[in-house]
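Yeah, one chain of the complex is gone here, protein chain that is, but the others are all in their spots.
Chain lettering (A, B and C) follows the sequence in which the chains are written, and residue indices restart at 1 in each chain.
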Amino acid sequence: MSRNNIVIGIAGSGGDGIITAGELLVQAASSDGLFVFMLKSYGPQIRGGESSIKLRMSEIPIASQGDKLDVLVVLNWKDFLRFKSELLLEDNVVIVSDSDDKFPEEDIPIDKNKMKKWYKIPITEIAKESSGTKQSKNIVTLGIISELFNLPKEALKRSIKKKFSNKGQKVVDSNIIALNAGQNHVKNSLTKIDPLEFEYKEHEPRLVMEGNEAIAYGAIYAGLDFFAGYPITPSSEIMQWIGRFLPKYGGTIMQMEDELASINAIIGASFVGKKSMTATSGPGISLMNEGIGLASMTELPVVIVNVQRGGPSTGLPTKTEQSDLMQAIWGSHGDSPRVVIAPADVEDCFDSTVLAFYIAEKYQMPVILLSDGFIGHRKESINPAHLKDKKYGFKKINSRKTPTKEELKDYKRFKITKDGISPISYPGIEGGEHQTAGIEHDEYGYPSSDVDVHKKMTLKRYAKYEAIKKDFSFERFYGPDDAEIGVIAWGSTKGAVKEAVKKANEKGIKVQAIIPQIIYPFLMEPFKKFLKNKKKVIIVEMSYSGQFTRYLRGFINFGKHGVTTFPYRITGGAPFTVEEILNKITEAAEKK
Amino acid sequence: MSRNNIVIGIAGSGGDGIITAGELLVQAASSDGLFVFMLKSYGPQIRGGESSIKLRMSEIPIASQGDKLDVLVVLNWKDFLRFKSELLLEDNVVIVSDSDDKFPEEDIPIDKNKMKKWYKIPITEIAKESSGTKQSKNIVTLGIISELFNLPKEALKRSIKKKFSNKGQKVVDSNIIALNAGQNHVKNSLTKIDPLEFEYKEHEPRLVMEGNEAIAYGAIYAGLDFFAGYPITPSSEIMQWIGRFLPKYGGTIMQMEDELASINAIIGASFVGKKSMTATSGPGISLMNEGIGLASMTELPVVIVNVQRGGPSTGLPTKTEQSDLMQAIWGSHGDSPRVVIAPADVEDCFDSTVLAFYIAEKYQMPVILLSDGFIGHRKESINPAHLKDKKYGFKKINSRKTPTKEELKDYKRFKITKDGISPISYPGIEGGEHQTAGIEHDEYGYPSSDVDVHKKMTLKRYAKYEAIKKDFSFERFYGPDDAEIGVIAWGSTKGAVKEAVKKANEKGIKVQAIIPQIIYPFLMEPFKKFLKNKKKVIIVEMSYSGQFTRYLRGFINFGKHGVTTFPYRITGGAPFTVEEILNKITEAAEKK
Amino acid sequence: MKKYTVKDYKSKTKPIWCPGCGNYGILNALYRALEQLQIPTHKIGIISGIGCAGRLPGYMGTYGFNGVHGRVLPVATGAKMANLDNTIIAVGGDGDGYSIGAGHIGHAARKNIDITYIVSDNGIYGLTKGQASPTTPLGIPTKTTYYGNIGATFNPIRTLIAYKASFVARIFSADIKHSTDIIAKAITHRGFSFVEVLSPCVTFRGKDQYDYFREKSFYIPESYDPSNEVNAFDYANDEDVLELGIIYKKSRPTYDEALEEVRTKAKNGGVSSKLGLLNNFEV
Partner (left out) sequence: MKKYTVKDYKSKTKPIWCPGCGNYGILNALYRALEQLQIPTHKIGIISGIGCAGRLPGYMGTYGFNGVHGRVLPVATGAKMANLDNTIIAVGGDGDGYSIGAGHIGHAARKNIDITYIVSDNGIYGLTKGQASPTTPLGIPTKTTYYGNIGATFNPIRTLIAYKASFVARIFSADIKHSTDIIAKAITHRGFSFVEVLSPCVTFRGKDQYDYFREKSFYIPESYDPSNEVNAFDYANDEDVLELGIIYKKSRPTYDEALEEVRTKAKNGGVSSKLGLLNNFEV
């Protein structure tokens, strides 16, 4: 059976080079213009532990990782067992395994009757024989599967050359030999009996990125001046990419002593008029809440990225979850307005970051960008053309409104205005001297504990929400407007929801999904439109306590809209599958 | 007109001894068995600024500070002006002022036609003449008003003697002279023409406390072993009282370097089996959120007190607000269960603290006690008999379940049980050695990033909520069950709501209020009962963003219950008045 | 060019510190130091945390930032590093700096961030009305040490030397002339300058604190060489006496200088823009 859409899993020990193999394949596929989507997974060890990848490549656009594997490659069965709940198999899966791995066959949890074909190949031996070291097992494997399933062979060769070129010609050569050895083994010693064959035409090369990378680029694109951060999984790559590129553009990056320092440093940078940002994960946000409140009170633009991981506490650092939503909205003490934005895929990471800066600078408030480990660490194709054509382009984000000469005559930093936005001056601007304070203050910035002043200023700070609600709408609806069944989801859940909605509609169940990008303040208008014809709405989220559900109910009186809700809340760890969501849709459709 | 319920306000400069005067009067009134309620208020200066008190005393129980003053005493008009929104006047107010204060009469914002009587008395002069120093102005004032309005005179003398006894007989004598001088001035030089006369019978002496004091006592009563904290307004007194008394009972108190240290120190103390607590206010909680999540994940009992102040950020340190509610519930990253309890008055501070320990120890989780500056800093009568008869008495709180010999044979610290409670061992218990971790872990405590383990353990941690929902109910309903109008409020708002509901029912508007003590987890049962007959429900809270409203809506589908909600959310600073709430009730009643 | 006077450095707000508070001396010395250095008001950022001392920025005619308790140095670090054109001065109390903010000093110091950090050390928590601080003497009763303070005190000077601060000085707020001089030198110094101020809290430590400081302190003689950190460490033995003046000073590269080198490396092809994407970002 020839197809243009395939899901491949590879598992093995840390030393097996699984991740490198996956990345080479991703590189190759995208240079041939394919859409790719790749997840990596590791055991708890820093080195020598188990690792796996799940890679989907397709000629047509894809939104998710694909539920089950068409092809499973196992270099070590013991290691595979750790990932068996992440690497689910299609009934007619094709398996390729290293016959040199002497794991007892009866312990392998595979239904041998269902699978299409199991190739047992002496991968280690081929590696040793061809390149003289078993270290090239991963490249041999690439040779084998590229030949078996017609994966991008020429492109793979190019990728290998590029990847190893800085290690010298010898290394390149020996890897090419390994690749060839794998391919030759299939050609010469195997009878290929499965009909699984990947087929595609070449297209314009695509860009592949991880979500964290896209956020780093988005920030630089938006004109980031100052970044301060502290490493934490799964967000560290944002700081690392920025550390490589930002100095090139004259910006400043600092690794601080902790997250308290990071958030306060970017507030300091914003105070002197610079676009600033930090990135962290849950534990870091828990430490930043006081600082985020300070930014809210001082009305200083800052962008805070939270790449969510499994919680609570240290939780599951390497796994994804959507359980920091309520914290993003309500984590600081007091009534402290902020904006919460959630990117829904890798490309959207770029867009959302640019948007975050735009909103932060324009409305003078902290913006929290709520990504997660699933988006942050996966590799996904994005459209390079799209990136060039941003609504809020680089250098155009000069949205911070500074005072006019006239306004400087009697300068009120916190002047009460209709939209809550007051012209902001900063060190360097003559005549705009003032004190900015985290304590309640009057329009000039003078501290005040007067009840009426507090009221006025609170209303001023919240007036920005009304302005934002007017200024923004969003258009991320999937499926027909007149569907009576709806799905509400947010963030990284989008991919699976989008594909599930498509399948459901194809199956004849009319359903529509809505995936907001601006999560908070709550934009009622699009939901009104969405809810108009709905009778049943599934709320999908990866938070057992149902944070998104509680949040939505706080703002939408579903009962009044005649809508019954079906919360679908799961604990984190593994991303949603399309099937899970499709099941929920079917269930809801069948419920009386 | 004679009455047994009076509201008095006194305002002046910091040096005037206003607070001392108020405290002496409170002391006197309660030793005569009266109910008292006193608020203090200060300007921003540490010393020499303005200050005021508002004192209500009554022969019958009172729940609020009283909306408006029957008597206003002014030692300095300029200072009074700063409090004019806090010290509202009854139309027929009686004013006593120092005629030596040369503030221009036309600037005094008092409607002279409405007031009953204005006594201008040379208070400073009387002070100087009688005791040789104007420092005794406050005592002279007490003499004047006790004579004018028949306030507890003998008791006042006793209070003064007690208060100054440690400063020597001379000081006592000179203060008594000042008191007499005030009283004599009224008797000899004034024509008393207003009919306002306080009248009461003596009763058993009452106890007077501030909320913070009651929390300190409650904690010691509950068997507190270890307290760690960091000073912050308006919570510092809790640590200060505990610092005085806890060492007497062999406990340990530590002032830590910050709130991060405080929360982690009490977690450490809990880890070794001790009842532990910290107290702070909003900014401190914002720093403790990571630690609270750690306690949630490690399932260690700790009690965290938040005496809320105005926010966001440094906000209004000396003013009250209810805007840390959502943070208490959702402030930590991840799905991290905790219990939130809100005391509703000073006596309830004692009870709620005992309850907090009970719940923390029994269910092995963090409990947040959400008080506020209004309760924390006001003086209020409590019933000493009540305190002796606690449901969860001292030493009876041995609710922490330790493992049996049998269980120690294969000890699982995080054993999955129906109610989520696993027997807990701690250093000192032989055979119970284990690792407790903030990282996800299996039943033994071994770290695990397995998706299924995470699911099981999350469900286990949340199972406690179901147990709590079964184990507790609450009975704080005011007004008739069959009322169609309802009021939902929480915490310190209780007093004004209770009195407003009473008045409304007296006026013929049937209305019922519900004031939960356990706020989170959400106990649906009492609300079901409450909502049964309701058509319109007013939600009263001191948070502009409407946190309580959002929270309730997240759990109650009001639309489905056929209930229309009327959120009444104000910014913080000044406590609710009875009238404000009564107005809202009337409005709701009139709405079609 | 405009000539700046003390008046320009003052804001319209009158300080609300208690009469006799040591912070008045610090404020006046700062006014004068800035006048002496003629730094334009709009190029100055005074950063503080929370505490009585933390109110100082509100009394300045410059830019001011009054943030949250303990984070004065991170804010000042960000403010300085994001725009080197400005003079950034951090101020705060002993609680703000040595207790809740203790984690930041060492890092601002070792990185040699080019700011001045003035600590108004009254050995008490003033704003919260009298609790013990890390520099409250042993045995003293405070609101949180009802039976007398326990635990050894924090030695700021020795600690800052261990932290590799490049300028470490102590002044007494009652001597405005000397304080002006040292503060001016601290601001002028390239790198992290630390100024510990003996600053009495008349309300919670009593008026005697003036006498106590006066008796314990002495001026560092001209002959003293502040460039050796071991000598300086030895000198700053707090069980002894309190030295006034520059205790340690040594120039070394600042963080901004080091970062400039990084930028040069990055620009000189130190990094290739992997995806061609970054070309889009060029202006």
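Just so it is clear, a contact is a pair of C-beta atoms (placed from the backbone, for glycine too) under 8 Å apart; a residue touches a chain by one contact, two chains touch by 3 or more.
Bear in mind that the values here come from a model prediction, so they are computed numbers and not experimental data.
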item: Among the chains presented, those that the missing one touches; value: A, B, C
item: Residue of B:Ile110, B:Ile123 or B:Ala261 in touch with the missing chain, whole complex considered; value: B:Ala261
item: Absent-chain contact - pick from A:Ile160, A:Met239, A:Leu531 or A:Leu582; value: A:Met239
item: Identified contact with the non-displayed chain, of A:Arg47, A:Lys112, A:Lys170 or A:Lys418; value: A:Arg47
item: Touch residues of subunit B, complete complex, unshown partner; value: 207, 209, 217, 220-221, 225-226, 228, 244-245, 247-250, 252, 254, 256-258, 260-274, 276, 290-291, 294, 298, 384, 387-388, 394-395, 426-439, 446-447
item: Residue numbers in subunit A that touch the chain omitted from display; value: 44-49, 230-233, 236, 239-240, 243-244, 247, 255, 257-259, 283, 313-314
item: Where the missing chain touches subunit C, by residue; value: 98-104, 106-107, 110-112, 134, 146-148, 150-155, 158-159, 161-164, 230, 233-234, 252, 255, 258-259, 261-262, 265-266, 270-271
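As a working rule, only the chains that are shown with their structure count from here on.
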item: Centre-of-Cα separation between subunit B and subunit A, whole angstrom; value: 44
item: Centre-of-Cα separation between subunit C and subunit B, whole angstrom; value: 38
item: Of all residues in subunit B, the ones touching two or more other chains; value: 44, 283, 313-314
item: Per-residue multi-chain contacts in subunit C, two or more chains; value: 50, 66, 68, 70
